[in-house]
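All protein chains but one are shown at their positions in the complex.
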Amino acid sequence: MIIDPVTLIVALITVSTPVLLAAIGELVVEKAGVLNLGVEGMMIMGAVCGFVTAHHTGSPLMAFVAGMGGAAALAMLFAVLTQLLMANQVASGLALTLFGLGLAALIGVGYGGLPVPPVSRPFPEALRDIPVAGPILFSHSTLTYVALILVAAVWYVLTRTRIGLILRAVGENHDAAHALGYKVVRIRILAILFGGACAGLGGAFLSVVRVQNWFEGMTAGAGWIALALVVFASWKPWRVLLGAWLFGGIAALQLRLQAVEVGVPVALLDASPYLVTILVLVIISSDRSRAALNAPAALGRVFHASS
Amino acid sequence: MTALLEIEGLTKAYPGVVANDAVSFSVQPGEVHALLGENGAGKSTLVKMIYGLVKPDRGAMRLRGAAYAPSEPRAARAAGVAMVFQHFSLFEALSVAENIALGMENPPKARDLAERIRSVSETYGLPLDPFRLVGDLSAGERQRVEIIRCLLQDPKLLIMDEPTSVLTPQEVEILFHTLRKLSSEGTAILYISHKLEEIRTLCDAATILRLGKKVGECTPREVTAAHMAELMVGKSLSVPARDDHEPGEVLLHVAGLSVTPASPFGMPLRHVGLEVRAGEVLGIGGVAGNGQDELLSALSGETPVSPGAITLQGQPVGHLGPNERRVLGLLCAPEERLGHAAAPDMSLTENAVLTGRIRQGLDAHGFVNWGKARGFAEAIIARFDVRTPGPGVAARALSGGNLQKFVIGREILQDPTVLVVNQPTWGVDASAAAAIRQALLDLAQGGAAVIVISQDLDELLEISDRFCALNEGRLSAPRPARGLTMEEIGLMLGGAHDMHDVAAGAGA
Partner (left out) sequence: MIRLEKRPQPSRGWVIGGPVLAVVLTMAAGGLMFAALGKDPVEAIRIIFWDPLFSQQFASYSRPQLLVKAGPLILIAIGLSLGFRAGIWNIGAEGQYIVGAICGAAFGLAFWPSESPLIFPGMVLAGLLGGFLWAMIPALLRVYARTNEILVSLLLVYVAEAMLASAATGWLRNPEGSGFPGSRTLSRHPGTDNPELIAGTGMHWGVLAAFVAVIAAYVVMNRHVLGYQIRLAGEAPRAARFGGVNAGRLVILCMGVSGALAGAAGLFEVSGPAGRISIDFNVGYGFTAIIVAFLGRLNPVGILLAGLLLALTFIGGELAQLMMGIPAPAIQAFQGMLLFFLLALDLLANYRIRLKGRAPA
């Protein structure tokens, strides 16, 4: 066998972590009724802030905090534009991506190829050496486990707690939520910041843990894939995890296929993660009833308290 | 006895209008107090101030003798004031229990809450399943959700904004029963309405508003409806005039019309059949959400159906789109003025093109003749007394009544063979409503066939020749409107369809 399934699964989990983090954050934002198309821009800001910080401080923890902070600052811009100045969300999200890509490239000038510290792995070597289960379950960096815990936490908060209920209510009908006395704008701003921090963490994981390097445009559409995953998941946290693994699996597999030079054109392999994402989007979207029922009803609509 | 709520000189102004001008009145504990006034009289603004949604510019409120100035609805709820909104503040994709929990400060655990919802709803005769999605409920059931949400807070004052506009006469009876029980337990109710008979049946006291000012108060049981109407409107209104006439040939025929709704919470149409003749007004009554929108979309051509389901003067038109139907003379005016019947940010001239382009010849070789379009818009404005600075004004700048006159006028001026209107006078002040009804009657008089879909039963009885009811997407057989009693109508609205069922239902 040319491709070892165990290493493939390990790679799959690593590749999927950045999009998983970004997508779970965006899910919360969309559940609050806001469509932030700036995920790609926030991710790359997280990637560059994380990388620069990791290089200077030598602390991966500080790098992750910086990645979250940088992306959340960008998200704050989006929040001010869309929530306080009531700008169009689609246009503002695109602006965020274009601006984020430029700003990140600017910050990262001269940092390409510089060293970053290794990241910690929570489980001892003995566990990692267990055949099959060891690499798959115990070989990952701490942040990978954090991402999984985050998915569980978002699921719990959204479905089982009052905060989650209020968040969903705001995303479902902001006028009614306002009439009941909930602070629609404040709740949405907090959700946007959370989404930004998650995207930034995903970006920092990409540069500091996975690639351990910085180059312009390194997110390569991961932010857009994250947006697609939220739709694919019908706004359900566990399905986001499933989607991220599916995407990670394709991405990891195509890299290995390129390495072993099978008879498939390289261009097709390069494009395969995007093509598969489009394919699953189409399959999910054409099921009218399911897609419509879970989508937050106020998604993307501007809220202005007129009374 | 100290009053429960005292209102002293409340004033609130918006740009261009003074919504409330030094309004004062008081509500006693356990009293059912009516707040009576036309659309635009300032009732909604007043109760929004009491509920903490709007801050007054001037004036003071006292609750049980203590100063009361709620900064937000939460504060109002904490002080024992609860409110049932006219347009429900509900979340369709959430369950009944979740909706109720959102309206409470400290909701109990999910299981306990469900138990309490069941017990309270049974005590007050408003049965409700806590785990159903609100989107699947009827309008009447949704109102129950709102009421129970309020009752769980144990309010001292319950505000109800036009609660009966979405109910069948039978459901109104149940609601009044509940409200009387609450009142006997000491809860005061502030009841907002413009329906006089209702207020005379239910309320102990009434405050009457006109154009933001308090113009009178009375004990409704002791005065006539006509007296209250005069106070409310400020002048006596003419009842639409019409002559008796024999209807002509069948212009529109609908048979076996079934439609699956586009949205997850829509109502499917089930084998709807009707026919309407030249010179006739057919009234279609029904509680909101029973398929009115779907029926209008099917008739307008927004939802294409099988060709033979709808025939216009013998020609199958079910498969045709809106403009093709306009060519043949089938015109419509939907309920939602802003966003459906008119584009809010476009000028009246541009909105005149929306439906008038084909029949009025407002374009040539694909290019819009804006001069001609402006002329058509001006004609509508002049003929239907639309109050606006000119046809260049955006639709959303017009008041509801004026925009509605424009929308209805736009269709009538195109000389339709068949006109279908949905809620033609909803949210429109009384004089505009009277003008619109007269215009519809005149149109029928001139030989057109008119279908009026409305939730306002008084309106339907006033202008229809025949009446039928829409219930759960099914249309009852029509009956002559003259001589129908409210009870018979109630049974039709409730789904007892043919004469047989009505008789049996009435006897039971």
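Letters A and B mark the chains as written, and numbering starts fresh at 1 in each.
Simple rule for what comes next: contacts are C-beta pairs under 8 Å (C-beta built on N, C-alpha and C of every residue); 3 or more make two chains touch, one makes a residue touch a chain.
The shown structure was predicted, so the numbers you read here are calculated from the model rather than taken from an experiment.
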Sole contact to the chain not displayed, among A:173, A:234 or A:277: A:277
Which of A:100, A:135, A:171 or A:200 contacts the chain that the document leaves out: A:100
Residue among B:60, B:79 or B:343 touching the omitted chain: B:343
Touch residues of chain B, complete complex, unshown partner: 13-15, 57, 300-302, 321-324, 326, 332, 334, 336, 339-346, 350, 353-355, 357-358, 363, 366-368, 370, 393-394, 396-397
Positions on chain A contacted by the hidden chain, ascending: 37, 77, 80-81, 85-88, 90-92, 94-95, 98-106, 109, 216, 220-221, 224-225, 227-228, 231, 265-268, 270-271, 274-275, 277-278, 281-282, 285-286, 288, 291, 304, 306
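FYI, only the chains that are shown with their structure count from here on.
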Where chain A and chain B are represented by their mean Cα positions, the distance between them in whole Å: 45
Residues of chain B touching chain A in the complex: 48, 52-54, 72-74, 77, 85, 88-94, 98, 101-103, 107, 263-264
Chain B-facing residues of chain A, complex: 162, 165-166, 168-169, 172-173, 175-177, 179-182, 289, 292-294, 296-297, 307
